[in-house]
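Accompanying notes for the structure given below.
Of the protein chains in this complex, one is absent; all others appear in place.
Order as written gives the chain letters A and B; numbering starts at 1 within each chain.
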Amino acid sequence: MELEKRGAVAPLLVTSTFLPLVEAQAKARRVTPRIVVVPHPVGGLNEAELAERIEAAAGALLPLADEARGSA
Amino acid sequence: MTDTEVIELPGVTEETWHEVAWERGWGDGLPTVPPTPARVAAALTALEGIDLELGPVPPSGLVPTRESFAANAVMAGCRPADLPVVLAAVRAMLAPEYNLHGVLATTHPCAPLVVVGGPVRTAVGLNSGGNCFGQGTRANAVIGRAVQLVTTHIGGARPGSMDRSTQGTPAKYSWCFGENEEESPFEPFSVRRGFAPGESMVTVAACEGPHNINDHGSTTGLGLLMTIAGTMTDAGSNNVYVKGPHFLVLGPEHAATLHRDGWTVDAIRDWLWERARMPVSQFSEENRRQFEDWGVKPDGDMYTVSTGPEMLHVLVAGGAGKHSAWIPSFGATAAVSRPVPVAR
Partner (left out) sequence: MNSDWDLAVVGAGVAGLTAARVAAEAGLRVVAYDRMTPGGQLVNLTTLHDVPEPGEVTSSAGLLGRLVAEAEAAGVTMSFAEVTRVRAGAAPRLETSEGEVGARAVVVATGLTAGRLGLPGEELLVGRGISTCAGCDGPLFRGRAVAVVGDDDWTAEEALELAEVATAVTVLVPGQPRWSGERVGRLAASARVEVLTGATVTALRGEGVLSGVVVATAGSERELAVDGLFPYVGRRGPGALVDGLPTDEAGRLRTEGGVRTAVPTVFVAGDARSAATGSVPSAGADGEAAGAAAVAMLRPAGGPGLRIVDPTFGVQPADSAAEAQAGGTADWSEVALFSNSKPNATELLRGVGERLQEHWELPELGFASKPNASAAADKDVIDWLSQRYKMVLVAVGD
């Protein structure tokens, strides 16, 4: 969120359990973060499980990134 | 007091307050004292002439006002005299090196450990003797609790949303005690932290609850240190790979034995730094790789506890008996000391 304040576009890959924390921080800082939610946990996954997470996260991120680039 | 700070609770009485507070997400589960404007004003008399000097409390980033700060102390059950101690502890927690944001958001079970030194201990009736980590002394209970309530309420670090601890620790209810300076054979902890004799101070760090060190058998300082080292070599402790501060709280009897055998605080620290180590073979390969990613390398074929002898803080507390305690920390925190402010 610090990054966005300083002008960089900073999408956050947030694991689901940390989502409320990120949202509350955003509220306190009065910023609207760009969030891609990844099912918790990420640590402890094997390769195939991780690949699945990457696939899902990329699916959400690419349109978000396109939109950010398009509107800039 | 501005209007926004006072909440009207229609139909609520002192009898029904606990239910109401609980429903609103206030408190820690135990009953709290309703922070009425009169009680808050009374509590604030103890801070006359003292600026709070508090910055934003993470994760909300809000800065407490005098009234909201005092409201938390009142809710915890503090008497006015307790407030300067609570204030010193909260100031210390807000020091960047304490890393309150990380402390609150972590899954690690750390609580604000509040160690008090100097004459304020007796002034507020803080227990530094028998059962000092436990229940039964008002000052210990309410000061530690008030510190936790400030982060819960003003920081908004409620369990489940902001407080992400996997299991938490009972120490999160309250975790405050005094050094037993009277029975310590060593220079007071507060003096070693840079305070003048007779000056009161608070030291905080984000710590786990105490790990007991039972040694009824050893009759020498060296024997005791072997047992202490054994307790400190804990493969699942954050101090192995996140490093950071940790505490050795000697019971007065263990402390006396060490002192009798010529062990100074520095000698204790050095010996434990060298001897409280864990063989690499005790750790899984995956875990070792993880340590390496963090830049943590074993010293030879042994992992050390933290980064050096100076990271171990040694003090004396407790009463009769052959027990001491090792208190590991979150790692990404620091032992931060602040003087207890004196009202004018």
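Assume a contact is a pair of C-beta atoms (placed from the backbone, for glycine too) under 8 Å apart; a residue touches a chain by one contact, two chains touch by 3 or more.
The shown structure was predicted, so the numbers you read here are calculated from the model rather than taken from an experiment.
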On chain B, residues whose C-beta touches the chain left out of the figure: 1, 4-14, 17, 19-20, 22-26, 34-37, 40, 55-57, 60-65, 67-68, 70-72, 74-75, 96, 99, 101-102, 106-108, 149, 153-154, 156, 242, 290, 293-295, 330-332
Hidden partner interface residues of chain A, rising order: 2-3, 5-19, 22, 29, 36, 38, 40-45, 50-51, 53-54, 57-58, 61-62, 65, 68-69, 72
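Convention: only the chains that are shown with their structure count from here on.
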Between chain B and chain A, distance of the C-alpha-averaged centres to the nearest whole Å: 34
